[in-house]
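My questions will all concern the structure given below.
Of the protein chains in this complex, one is absent; all others appear in place.
And now, chain A:
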Amino acid sequence: MSSLPRWLARPLFYLLLGVYAWLLVLPLLSLLSASFRTEADLFTPGLLPPQPTLEAYREALAKHPILRYLLNSLVVSLAITLGVLLTSATLGYALARVRFAGQSLLFGFVVGLLLIPDEVTFLPRYLLVQELGWINSYWALIVPFLASPLGIFLMRQFIKSLPQDLFDAARIDGAGHLRTLWYVALPLAAPALGALGALSFLGAWNMYLWPLVVINQNEMKTAQIAIAQVQSVEVSSWNVVAAAAMLVLLPTLLAFLLAQRAFIRGIALGGLKG
C-alpha cells in the first residue's frame, strides 16, 4: 500500500477493516436480530427487526429451563477450571522443583499423554463412567477432566523458568514444598494461571460430544447440548432458538470482553481449543 498516497491509504485501510469485521460478525448479528423478532416477523427482510421485542426471550425462558442449563455449564466449567489449576500447579511444581526418583520418566509420561486426543478415549471412558454409576450426574461431566496434561506441562515449564534463588531462599527459611508452592511459586505464576484458567474454562464450556453421551436427563444437560434440545422442540420458531442461543453466548462473550488478555494469552500459550 506504500504506492498509494497517504490520504487515500488510511481511509481505504479502515474501509477494508470495517467490511471484513462486518462480514465476520454478520452471522451473529443475524442471530441477534432474529432473537428480537416475533415469529410473524421472522422473514421480514432487513437486519433490524421491524418491531423489536423480548417475546422470544420470554418464551425461551418460560418453555425451557435455560437458566438451569447455564447453571449446569457454569458449575461444570468452574469445577474443571479449579481442578485443572490445582492439579497443574501441584504436579507442575513437583516436576519443576522437587527432586524425586523417576522424575524425568514422569515428565516424559505427561508429555506422552499430550498426544492422546479425547476423541479416542471417550468410548472406554463412557463405559467406565457408566460402571461408576455417574451417567446423568455432575461427576461424569467434571471428574474425568480435572487433570490436564497440557496444563501440567505448561505450569511445569513456567515454574521451571522462575529464578532458583527464590526457591533456595524459601528453603533456607524452612518452608516446605506446599508452602513454597503457595507463597512463592503461585503468586509469581499468576499470569500463567490466569491464561490456563481462561483456556480451561473455554474448553469446558464448549464441550459437546462428552455431555451429549453421558447426559440424557433434561435438567442435567449443559447449555451446549441443550441448544440441540431447544432446536428440536422449536422446529420453526427460529426466534426462540436464536434467543436461547444468545443466552448461551452471553456468559462467554462477557467473559471474553472482560478478560480478553487472559483469553488471548491462554490461546497463544496452549495453542489448543477444547
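Keep this in mind: contacts are C-beta pairs under 8 Å (C-beta built on N, C-alpha and C of every residue); 3 or more make two chains touch, one makes a residue touch a chain; residues count from 1.
By our rule, contacts and distances are computed from a predicted model.
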Assign the chain not included in the display its UniProt protein name, restricting the answer to "EfeO-type cupredoxin-like domain-containing protein", "ABC transporter ATP-binding protein", "Ligase-associated DNA damage response DEXH box helicase" or "sn-glycerol-3-phosphate transport system permease protein UgpA". "sn-glycerol-3-phosphate transport system permease protein UgpA"
Which residue among A:56, A:141 or A:181 touches the omitted chain? A:181
Can you say which of A:86, A:166 or A:233 touches the chain missing from this structure? A:86
Where chain A meets the left-out chain, the residues are 1-3, 13-14, 16-17, 20-21, 24-28, 30-31, 34, 42-43, 45, 47, 86-88, 90-91, 93-94, 98-100, 106, 110-111, 113-117, 119-128, 143-147, 149, 152, 157, 168, 171-172, 176-178, 181, 202, 205-206, 208-209, 212-213, 223-225, 227-228, 231, 238, 241-242, 245-246, 248-249, 252-253, 255-257, 260, 263-264, 267-268, 271-274
